[in-house]
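Shown here: the complex without one of its protein chains, the others still in place.
Chain naming follows the written order as A and B, and within any one chain the residues start at number 1.
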Amino acid sequence: MKKLILSTAALALAAGFATADVVRMGTEGAYAPWNFVNDAGEIDGFERELGDELCKRAELTCEWVKNDWDTIIPNLVSGNYDTIIAGMSVTAERDEVIDFTQAYTPPDPSAFAALDAGLDVEGGVIAAQAATIQAAFIAEKGWTLIEFATPEETVAAVRNGEADAVLADQSFLDTVVGSDGLVLLERTEMIGGGVGMGVRESDQELRAKFDAAIQSMKDDGTLNTLIAKWEVSSQW
Amino acid sequence: MSCWVTIQDYALRSIGIGERLLPKTDFTLCQQFTLIGSGMFWNIYFGAIALITGFFFATALAVGKNSANPLFRKPSEWFIFIFRGSPLFIQFFFAYFVFLSLKQSVPFLSPFTAAWLGALVVLFCNTAAYSGEIFYGALLSIPKGDTEAADAYGMSGWSRFRRIVFPTMMRLAWPAYTNEAIFLFHATTLVFFSGFPVLGQRGDALYYASYFADKTFNPFIPYPILAMYFIILTLIVVGVFGLVNNRLNRHLPQEAKAKMRFRPNIIR
Partner (left out) sequence: MFSYCTEPDTLEGMMWLSCYLTTGKHMGLYISVVTVLVLLAITAPVALMFGFAAATAARSHIAPLRWLGKGYTSIVRGVPDIAFFMFFVIALDQGFEWMRHKVKCPDWSEPIRQGNDFVVCTAAKLPLSESPQWVHETYAFFLAVLTFAIVFGAFAANVLFGAMRAVPRAQLETAEAYGMTRRQTFWRILVPQMWVYALPGLSNLWMVLIKATPLLFLLGVEDIVYWARELGGTKNARFTDYPHGDWRMWYFLALLVFYLTFTKVSEVVLERIMKRLTHGQATAGGEAQRRAEA
């Protein structure tokens, strides 16, 4: 066992003694337009652009890391990266475990997409991605919830009739409606707060830096421009 | 809330009886134990039914693969190869996909897209293929003397199979088949994890374990609880299969029986 540790230690040492403070940014890479993997295989999207700009303003060197959504918080608190920037809504539950910077997008309602615009969601089967605030919301309302592992499958479920509607962030549904007869319902639900960056509770210094950077982007209007460019939410 | 109340509320939650809402805050160990245990219902259901039904199909597959007639042999060979050669993960994906498209044309088949039936069919095929291969291997190693004796007694066809071939095959295959059963129960955790959707938060043990891991952001409590439940389940399976093994080998002298248990176990 010792040998194994030593060899990785040597590996890490051999990698160089760069002294710059590197901040590792954790994201999911599967949630267009917030964050996704582009054709070149790199992380792209609203949060990529935002994160790079924030790092520039906070004078940090940033590195992007992809991580599965399910384990994104455990890996943050365990120190595998330093921030979560993955379209994560600020909720009270999450706030107990990690800290959030101020929100960089205002709270937006979640929307329903269905094949029939006149659908009454209360009596229907509603699809949502497992372990999201939307899934928790449907369960709480007492509607019939059907959970899928990925956002892709929730939309597919509506297309092939497994579910009557899907509840998700409006910006995500905007990218799928219009094809195969999917339409947005008029009804929207206010769930969760705005989206912020997650940091470890013990990492207040980093949080302050990003808070200031987000504030400066809000103040000079660049944040609104970015939001408009990627159509992720309403304006500040 | 005392633990007893929690048990009353959630012990049958996985089949939709009891409190509708899952706990949201202040998670107690009791809640985690109860709900994850409740989810075990599905794991046992999938495992037990697939094992029992798959057993008969597996016997047919083994006999088919051993048959001289290519009409029986080829399909059995291909069935076993495809289900043994591909990850269950991918089988679930395809099955769900196929059942969905079948449903569009034949509404009668609609229950197949639900886990309780669709996933069961996949697990049934999967375990039939693995056990079929084990039984086939056992079939090949039946001592020549046994079948020669059957011939000498003038047995043929069904009675020869039922009285001689089948019991010997079982005896030889049993240790490996025990392992297959254990694996099958473990494989049931994949049902809701990768293949089939969870309706109304009625999921299996892994579903509830990951629910708690997600809510508490601490994987170090729910997953070990899940592990504990599975160790118990495995012990039960080993125990039951051990009893059957004793019965299968009851004609052997005590010493030989003890020896049987230490055959190199061929796992799937």
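In the analysis below, a residue touches a chain if its C-beta (ideal position, glycine included) is under 8 Å from a C-beta of that chain, and two chains touch if they have at least 3 such contacts.
Predicted, not measured: the structure shown is a model, and the values here were computed from it.
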item: Touch residues of chain B, complete complex, unshown partner; value: 81-82, 84-90, 93-94, 97, 141, 182-183, 185-187, 189-190, 193, 206, 209-210, 213, 217-220, 223-224, 226-227, 230-231, 233-235, 262-268
item: Hidden partner interface residues of chain A, rising order; value: 4-5, 8-9, 11-12, 15-16, 18-22, 24, 29-30, 32-33, 36-42, 44-45, 63, 65-68, 71, 74-75, 77-80, 82, 97-98, 150, 152, 155-156, 175-176, 179, 200-203
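The rule is simple: only the chains that are shown with their structure count from here on.
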item: Complex contact set, residues of chain A against chain B; value: 70-71, 73-74, 77, 93-94, 97-98, 125, 127, 130-131, 136, 139-140, 142, 144-149, 153, 157, 160-162
item: Interface residues, chain B side, partner chain A - complex; value: 20-22, 24-25, 100, 103-104, 113, 193-194, 197-201, 210-211, 213-215, 217-219
